[in-house]
Structure formats: C-alpha cells, structure tokens
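Moving on to chain A:
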Amino acid sequence: MTYEFYFGDIWKARWLLLDGTLTTLRLSALCMVLSLALAVPAAVARIAGPGWLRGTIYAYVEYVRNTPFLVQIFLVYFGLGMAGIRLNPNGAALIAMTANGAAYTIEIVRAGIVGVDRGQWEAGRVLGLSPVQIYSSIVLPQALKIIYWPLASQFILIMLASSAVSVIATTELSSITYDISTQTFRAFEAYLVTTGIYFALSVAFSAVFSLIFWALFMRRRPA
Partner candidate 1 sequence: MRALNFGDVVFLAKGALWTLALFFVSLVGGSVIGIALALMRTSPWRPLRWFALGYFRLIQGTPVLMQIFLIYFGTALLGFEFGALLSAGLALSINAGAFLGEIWASSIDSVGKGQSEAARVLGLRYGTTMWHIVIPQAMRVATPPTVGFLVQLVKGTAMASFVGFVELTRASQMINNATFQPFVIFGGVSLLYFAICWPLSLLSSRLEARLAKAYTR
Partner candidate 2 sequence: MDTPVLEMRQVAKRFGAFQALANVDLKVGRGERVIVCGPSGSGKSTLIRCIVGLEQHEHGTILFDGAPIDLRSRTSPIRSGQIGMVFQQFNLFPHLTVLQNCTIAPIKVRGSTRAEAERKARDLLARVGIEDQADKFPGQLSGGQQQRVAIARALCMQPRALLFDEPTSALDPEMVQEVLNVMVSLARDGMTMICVTHEMGFAREVADRIVFMDRGEIVEVAPPAAFFAAPKNERTRAFLSRIL
C-alpha cells in the first residue's frame, strides 16, 4: 500500500508546537534548578546527617529510582488533588518532574562528594577549617567538576522524560502533539516532527552544557 505524507496540517499548527516546545523548555529548566537546589543539601545530609535522615533520604532515592516515572506522575497528580492542593496540570507536572529529578541528582551529587579525595578533608581539618567551610570551599567545588557531565546527561534525560507528563493533559510538547494528531488524523507526521524537535532540543542542551563547562572550568586553568 502507498501512503502519501502530508505535513500541511502540522505546518498550520506550528505556533502551537512552538508554544509546547517553550513550555517543555520552561518545565525542564525549572526542574533542573529546583532539583539541584534540593539535591545539594540532601546529598550532604545523606552523607553527614543524623541516622534517621540518612535512612529517609536513602529510602526516597531508591524508591524513585526503582519505580516508573509514569506511576510517580499519577501519585503526585492524584495526591495533590486529595490533599486539597489545586494546581494546573503543568504545575503538577513540574512537581512530579522535580520529585523524580531530585532523587537522581542526590545520588549523583553524593557520589561526587564521596569521590573527592579524603586527603582534601584532612588537609582542611589540619588547617583549622570548620566542616561547613571544608564543604563549601574545598569539597563541593571539586565535586562539581566530577559531577558536571553525569548531571548534564541527567538533565537531558529529564527533558526527554518530560514527554510522559502528557498523560495528565499538560500543555507541553507531547500533549500538544497528541492534540494535533487527533485533530488532523496525521499522527505519524505529527510525532515525526515532534521527535525532530526533541532531538534538536537535546542537541541544543548538549551544546549549552558544553559552553557552561568551558566557562566554568576551562577559561582559567587550575589543574
């Protein structure tokens, strides 16, 4: 059988697609910032906090990493509703993405901190620095370089995984594409275009992360 591709209807919906793309970008960027902001203190607590806190963070991280994101989305979406918190789907999506992303980020940051040589700690100690000072000015800056690329790929994964939040009728790229596909009956074409957009986004993210890496670590040249 022959099938004739027709992208005319998709082209008519181009502004909708752009809107969806921007929403995906916004959700992903916010999720990255929030995940990192939550993960750094949580990772320190996971290493140096009291026993009950270490255990709780460990359990949370393992739970999130070993259950499907899609099920987590349902839990957050319905959970918020039952707790009486009324949020639009995009807000619920951001919370689900952050709950998920933070867990992975905690694990990456933790591994980075543990990866900094013990001698650095001991050197800081004998110089009379406080634990907070050692963390903030010796360990974390070095950990940042170790965790940079794992973190960058994690953020790209979050952006790609955000397509799953379309299940709660958000207005990001995948939801918009679903709407377009049902209205135009050109599902294959719609998803083909959107797949291309996602690919362009991940290429762009990689480029931006490379630029940031250069700005952070390469311009000045400490060893």
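The rule we apply is simple: contacts are C-beta pairs under 8 Å (C-beta built on N, C-alpha and C of every residue); 3 or more make two chains touch, one makes a residue touch a chain; residues count from 1.
Regarding selection, all candidates are chains of the complex that A comes from, given by their letters.
Model, not experiment: these values are computed from the prediction.
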Report summary line: Among 1 or 2, the complex member that touches chain A is candidate 1
Report summary line: Given the complex, residues on chain A that touch candidate 1 span 1, 3, 62-63, 65-72, 74-75, 78-79, 82, 156, 160-161, 163-164, 166-167, 174, 187-188, 191-192, 194-195, 198-199, 202-203
